[in-house]
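Of the protein chains in this complex, one is absent; all others appear in place.
Moving on to subunit A:
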Amino acid sequence: MSVAERQMDANHTPQSDILLELTGVKKYFPITGGVLRRTIGAVKAVDDISFTLRKGETLGLVGESGCGKSTTGRVIMKILDPTAGTIRFDGRDITKLSGRALREMRQDFQMVFQDPYSSLNPRMSVGALVAEPLIVNKKGTREQIRDEVERLLQVVGLSPEARLRFPHEFSGGQRQRIAIARALALKPKLIVADEAVSALDVSIQAQILNLLADLRKEFGLSYVFISHNLAVVKHVSDRVGVMYLGRMVELADKAKLYSQPLHPYTQALLSAAPEPKRNVTRDRIVLAGDVPSPANPPSGCAFHTRCPKVMDVCKSQRPELTAYGDGQLVACHLYA
């Protein structure tokens, strides 16, 4: 990493370089109860998250199931409306956007879903599926759209004839390619990949990851890459955010995060990931207990119930995400 890049940490990046900016985003799902279905509580799926994504960058989001990483992706995609906070995309506040304006804006950010078996309408041919974004947004004539569909299918490594067939005739990896072609059709600037490879075989995962990397170079895409798989995130990301119970506990450049994780949760997570080198043995940090319910998160630091380095202050005060060392952001009282 060059000195110039080192100085460009999230706080010092010029505005024009920032593609996506989340500020204090919260997403609470109400819990209703009783005959009158009154709100009696809330599941805090995403609880005060802020981060920025630079143009051309890939940000990995990792965490256990239920930590809010998928909800974050859906809030970015405007599938869910945030309870609080703002989302800025390409300099525009899209938090309150709706109707036509939102539909126009949406062309710039697209999503690739986890399960390619449920993300493609089984009753539409592949050609119709890939053409749909173009048709809906009125991009060109019939002939132009057909040519574009054939080109897109080739870009993702399928034959142009595939457009005449139906999703059920393809394997999981091929379907994910179709889903990617569909996401690429509108030439987006950002792609949110929500567990985009976790439903695939390991050998196919590599193919799809390489395809995503190639596309990023070719089209200058930015990715928010959501996964529970640390190795996959390490492979694709520039920066990695670690989430726990709806909060961002650590956010840093990939190299730093994987070589010197600061947050005790990140340390535990990394120690649990399989090590490809045979002779390297590591101390495994085993966390006791289960993830607390996001409907009733612990006071102070959400991780204090399972943290091996817990202190008194952790139980009462919520740590803020602050820079430590050279730009590694961590939310932990150990580094305050």
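One rule holds for everything that comes next: contacts are C-beta pairs under 8 Å (C-beta built on N, C-alpha and C of every residue); 3 or more make two chains touch, one makes a residue touch a chain; residues count from 1.
In the analysis below, contacts and distances are computed from a predicted model.
Visitor: Given the options "Heme exporter protein C", "Beta-ketoacyl-ACP synthase III", "ABC transmembrane type-1 domain-containing protein" or "ABC transporter permease", which would UniProt use as the protein name of the unshown chain?
Guide: "ABC transmembrane type-1 domain-containing protein"
Visitor: Among A:Lys26, A:Arg54 or A:Arg182, which residue is in touch with the absent chain?
Guide: Hidden-chain contact among the options goes to A:Arg182.
Visitor: Which one, A:Phe29, A:Phe166, A:Phe219 or A:Tyr335, makes contact with the chain that was left out?
Guide: In the full complex, the listed residue that touches the missing chain is A:Phe166.
Visitor: Take the complete complex as the reference. Which residues in subunit A touch the chain that isn't displayed?
Guide: 77-79, 103-104, 106-107, 110-111, 113-115, 118-126, 132-133, 136-137, 161, 164-166, 168-169, 179, 182, 185-186
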